[in-house]
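Here the complex is missing one protein chain, while the rest keep their positions.
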Amino acid sequence: MIENPPVARLDGVSVRAGNVQILRDIDLTIDPGDALGVFGANGAGKTTILRVLATLQPTATGSVEVLGADATADERFTVRPRIGYIGHVPALYPELTLAENLGFFARSRGLDESVAASALADVGLAGAADRRADRCSHGMQRRAEFARILVSSPVFLLLDEPHSALDADAVDLVDAIVHRTVDQGGAAVLVSHDRARVRSLATRTVEIEGGILR
Amino acid sequence: MEFADQWNWVFLAYAFCYTVLVTYVVSIAARISRSRKRLGEES
Amino acid sequence: MIGFGSQAALIARRDILRERRSGEVLWVTLPFGAIALLLVPLAVGTDAPMLRQIGPGIFWVVVMLFGVFISIRQTSSETDAQRDQLALSGLDPAAVYFGRALASFLFLLGFQLVLGFVTVVLYDISLEGWLILPLTFVIVAAGLSLLGTLAAGIVATGQNAAALVPLLVAPLSIPLLIGATQALEALQLGRSSLTWVLMMIVTVIVLAIAGVLSAQPLQETR
Partner (left out) sequence: MTPREQTIERPTSVWPWITMGVAGTVTFIASMAVGPDAVQGQLSRIMYVHVPAAWLAYLAFFVTMAASAMYLWRKDLAWDRRAASSAEIGVVFTGLAIGLGMIWAKPTWGVWWTWDARLTLTAIMFFVYLGYLALRRTTTDLNARAKRSAILGVLAVVQVPLVHFSVVWWRTLHQPPTLLKPEPIDMDTSMLVTLGIAVVSFTVMYVAMMFKRIELARLEDEITEMQQTADVPIAGEAVTAPALERGA
């Protein structure tokens, strides 16, 4: 039996930004079925590692391969739609309603807006679909972000502080999304301070300190 | 126009020109030595 | 994957919807432009023949300077998170560029129409040769929207973006300014406006090419 190719592989990756070195010489392989928990203090480079995996972060050294594509080459554009990235700041357009936000996202993937409506219902926001994003609480916006994952069903989930600002129901929803992705042969990376909760969800965990993985 | 008057304008022009050039060149020199100093200190 | 045109239309629709909710162009930039047209006679005097003469020029200056704010408003207010999601969306950066420019184009056209009306009323403008105006309005709106979107993309999310973009745009919009003013004046003097119109069209084409070529490198730059 041929072994499945890794979902992502980092080899000697360093990242700098402005006057700070953020990541130093990171080696990391993420295989199908992995749910990787990444822990670390504020400013340790957790978010940056997620952006590297999302092919969004230019790296100073090393090689990055995501879903079989070299993340420094133009190939990255072809795999990006299969990546589901949720940053710690909601990326919704504040003037648009949740339904419009999700509808924009669905249509950018060539999907019908009804997919967006049902995804919003699935995360429990059917009643708030027509509310402007900037009039929604932080938790509701986070939920709407997860609805985006339901719309596109990505194979590689990258979640920054997935449980912050969420109530108990929503936490269960996140766990269900992670489980489903991993069970279907995808992979997930969860960055968090909340060790207890992520440990119960992750198949393995790493610690990041001073830009170095431990 | 008076002869002396013309020379005043010429003087003004050359004073302006060379002041700007010298100031700029000095600023390059100052920035170079400052940068070298910083590189020396921080290494 | 959806086609290039639909992608651009999707972006344009998003921007138009956002403007409809925020009303930035309608309730802020437009009144501000109208005030500028009101201020000029207060400063230079209300001599009717003189106002009639300078009116069209003042109109175009106001369109150029205030139009910049219309053409950069969404690109420069975009958050990093929004940029990331847009980059991951798989939308063609060139389509995003055209979509943004398309929305700005429509706002600029409306802006010109309203301010044009205000100018005619306040400055008692003669509308001789006005048939050239729809053409110049369209070309100027296209050029300014392409230029502003491009410049906002170059400056991206720096804190100084809002202040810096007008400085980049203003000198480069001069062919549009001169073309627009002279096309009308040439007609009123009984000459052909063709060279002016062609010059503006060339400017628009150059900007469109530059925008397409730089769209992808700019999207990837943080």
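When the chains are written out, they are named A, B and C in that same order, and each has its own residue count from 1.
In this section, contacts are C-beta pairs under 8 Å (C-beta built on N, C-alpha and C of every residue); 3 or more make two chains touch, one makes a residue touch a chain.
Small disclaimer: the values here were computed from a predicted structure and weren't measured.
Of the candidate positions C:Ala95, C:Leu150 or C:Val197, contact with the hidden chain is made by C:Leu150. Contacts to the hidden chain, counted on chain B, fall at residues 1, 3, 5-7, 9-10, 12-14, 16-18, 20-21, 24-25, 28-29, 31-32, 35-36, 38-40, 42-43. Seen from chain C, the chain kept out of the figure touches residues 150, 154-156, 158-161, 164, 167-168, 170-172, 174-175, 178-179, 182, 185-186, 195-196, 199, 202-203, 206, 210, 214, 217-218, 221-222.
Please note the rule applied: only the chains that are shown with their structure count from here on.
Closest chain to the protein centre (all Cα atoms averaged), using per-chain Cα means: C. One inter-chain figure worth recording: chain A and chain C are separated by 37 Å, centre to centre, where each centre is the mean of the chain's CA atoms.
Computed centre separation for the pair chain A/chain B is 55 angstrom, with centres defined by C-alpha atoms.
Chain C has its Cα centroid 40 Å from the Cα centroid of chain B. Not a single residue position of chain B touches two or more of the other chains.
Chain contacts: chain C has no residue touching two or more partner chains. Only residues 51, 54, 56-58, 77, 80-81, 83, 85, 87, 89-91, 93, 95-96, 100, 104-105, 107-110, 132 of chain A touch chain C when the two sit together in their complex. Within the complex formed with chain A, the residues of chain C that make contact are 1-2, 7, 10, 14, 17-18, 21-22, 79-82, 84-85, 87-91, 220, 222.
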